[in-house]
Structures are given as structure tokens and as C-alpha cells.
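Structure first, commentary second.
A single protein chain has been omitted; all remaining protein chains appear in their positions.
Up next is chain A:
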Amino acid sequence: MTPTDRIHRTVDVLVIGAGPAGLAVAARLAAAGVERVEVLDREQRAGGIPRHCHHTGFGLRDLRRMMTGPDYARHHIAAAVRAGAVLRTGVTATGWAAPRTVDLTGPAGLERITATAVVLATGARERPRSARLVPGTRPAGVLTTGQLQQAVHLHGQDVGRRAVIVGAEPVSYSAVATLRQAGAEVVAMVTDQPRHQTHPARHLGTRLRHGFPLVTDATVTELTGSGRLESLRLRHRDGRTAAVGCDTVVFTGDWIPDHELARSAGIALDPGTRGPAADAEFRTGQPGVFAVGNLLHPVETADIAALDGRCAAGPVLRHLAGRPWAPGPLPVRVEAPLLWVWPNRVAPHGPPPPRGRLILRTAGFLTRPVLTVSQDGRTLHRGRLPRTVAPNRPCHLSADWIDRADAHGGPVRITAG
């Protein structure tokens, strides 16, 4: 055998990523009678991020019940396997040999799988300290929530005594819970926003139980410490600075899709989400390649990712049945202070996106903003949102204007005022 020998196989659908989104699409497709649905994951265990979210709050929207992350993962794994999908773990998709042909590495060797449809469900991650350009020394004790959760819940590792959490969005509060479970004290939570961005009840509950200060309108300007983190320096919006002693800092939120495979296939990314540009039917610019879950919208809750998977089964089946590949022709763009929207390509008169709405994010708090959708100067929709919109949380725009767009016109723009 030469160093690059690969076993070549074909399947009907290859799903890359066995998180909620990938498992859900595989389960639906296998249940619909697609014969060879293969889901693979590079981790040793399937389930995606929920594997290491040891708290409740999963499954409300897709399963109509409340479960812990690991239970939720087990549910989706069992459903996919029961439906007849082939699930393989410890196998990494490393690149492409042809548009729908994927190269894999696993302990059994190198493979090359050609599929009629490839579904990318590779999820998203938090930007680490380096990507946020936080200066200072490079001590130990600097984490993201994903690393923290795995260290504590999967490996029982020690994570330090006094921690600062950077970010005040839902995942930041998950980090609080994990730190407390590991016996660490949360010294402070720091956000550059004027307020936290989680449910008020969750914030209040956490504060009552743990009583740490929430430092708002502040950024981390420096980390110090030689071997281990010793302190971090904060700067408030008004210019005041302060040092906070701590041996651990968790950088939470600030999401980036794990778009490596999508990008290496030459699939165009959306400039806002940084995930593949995809339409309401989860079609990317590459024929036969779909994308679902957090890869498209970093980051939504796990049940929304799973609902993506469910909804994507229809379009995948239509593709398997030979429907020509014609992704939504109109790019959808947002303007500041909006950050991104998904779907970010739409097709007038096509099927609506999941739950009949688009998902948006903003950079700052907006009090009951008016959202305007326009195309080539023509207003397609204008409406006031009923609530204040918070950064790092989803806000929704009804999709009922899509049919009014001109399929041959220019990009659709969404503004908030």
C-alpha cells in the first residue's frame, strides 16, 4: 500500500458532524427510506456540543420537553441509529477530492466517500483570546466555554480557583454553572455591553445564587501572569481602568462557524455569519452540498439546530430525486447595527425558511426597532419589532415579504432604525 491509498465508497447522503443538526437530518432521511445515510463525527462520541453541556434546557422546541445536554445528545443518537442511519465516530473529514467527494481519516485508515448529497453540520465555536486580540502575556488558565465544559464534565480536570467570565450572554451563564461545579469562584462577569444578554430570570437566579458582580461597558485590555494567569486589566467605557485578580478567565460567546470544510470546497461564505451562504432550503452555492445548524447561524440553541436538520430533509430528498440545483438567487444583506441574517439567500415563491422566519443578530441593544426590507430601493416590508432587541440573542423577522421580491432583481437589504 502506498502512503496515500484510500478506500473508495459511495453513499446516498453523507452527513458531516453528528451534533443535533446532523443527527436530525440523518434520522429524517433514513426514516424517509433513503438507503445509505452515513453520519460521521471526528469526536470519539457523537452528539456534538450537548455532550458536554451538563445542565438542563435542551429539547424544548424540537422535542417539547426539557432535558440535559447529554440526555438530549443520546436521544438524537438513538433516533438516528433507530431510523437506519450509519453513525461513525472518530472519523475526520479532512478535505475534498471532488465537489461531492470527501476524504476521511480514521483509525481504520484513509477513505474517500462520494455522495449524491453532502450535508455539512460542523457547528460553531467561540473565538479564543488570541482571535479577540487581547494583549498581555500567555499564561495558563485562559479558556473558552467549550474547553471549560469538556475539561470539567468529560475529563474531571481542575480549572483554577478564581475565574472571570468575559461575556454576559446565555453561554456565559453556562460557564458560571460549570465553574461552580468545579469548585471555582466566579470573581466577575465582564461585558462590553451596557447590560447582560440572557433571560432576566436566568441572570437573576445566577446572581442570587452566586452573587458576583456584573461589570458592564468594560473590555479586557490585558492579561498578566507568567506561568499561570494572575490578573486581568479592564477598561471601562469612560476610560477608568481596574485590575482584577484571578487565575482563570473564560472567553465566552463571540462565535465563528467551523467553516473549514465549507471554505475548502470553495463554497462562498456569508459576510455576516461567516458560515456558508445558504438559502431557506439549506442549499449552498455548491451543487449537492447542504449546510445545517450552527454552521449557518452562530450560535442558536441546540433545538433550533435540530429543527434545521428536520427541515433540511425535504430539500435533500428533492435533490436525491433529481431536482436541478438552483439555490435562492437573491443574497440578503444587513446593515449596521445588524450583524447577520439567515437565510442569507432567498427564492421568491420558494418554500419559507424554518418556522416561517429569518434569524437576525444586532451589535447593540435596540429599543423596539423598525426593520425595513428593501430591494433595489423598493420597500418589501417595514415593521416595528414588539420588543427590545439584544445583542448575542436571536431576533426574528417574518418571512412573508419574500414572495414580493423580484427574483431577477438585486440583493435584498435589511436595515434597523
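By definition in this document, a contact is a pair of C-beta atoms (placed from the backbone, for glycine too) under 8 Å apart; a residue touches a chain by one contact, two chains touch by 3 or more; residues count from 1.
Operating definition for what follows: contacts and distances are computed from a predicted model.
Missing from the rendering is one chain, named in UniProt as "NAD(P)/FAD-dependent oxidoreductase" (options: "Enoyl-CoA hydratase", "Cache domain-containing protein", "NAD(P)/FAD-dependent oxidoreductase" or "Raffinose/stachyose/melibiose transport system permease protein"). Within the set A:116, A:181 or A:224, the residue that contacts the chain not displayed is A:224. When you scan A:100, A:125, A:162 or A:297 for touch with the missing chain, the hit is A:125.
Between the chain not shown and the residues A:256, A:320, A:339 or A:385, the one that touches is A:256. When you scan A:68, A:92 or A:216 for touch with the missing chain, the hit is A:92.
In the complete complex, the hidden chain is touched by one of A:70, A:146 or A:275, namely A:146. Interface with the hidden chain, as seen from chain A, comprises residues 1-6, 42, 90, 92, 94, 105-110, 125-131, 133, 135-138, 140, 143-144, 146-147, 150-151, 154-155, 157, 221-222, 224, 226, 256, 260, 263.
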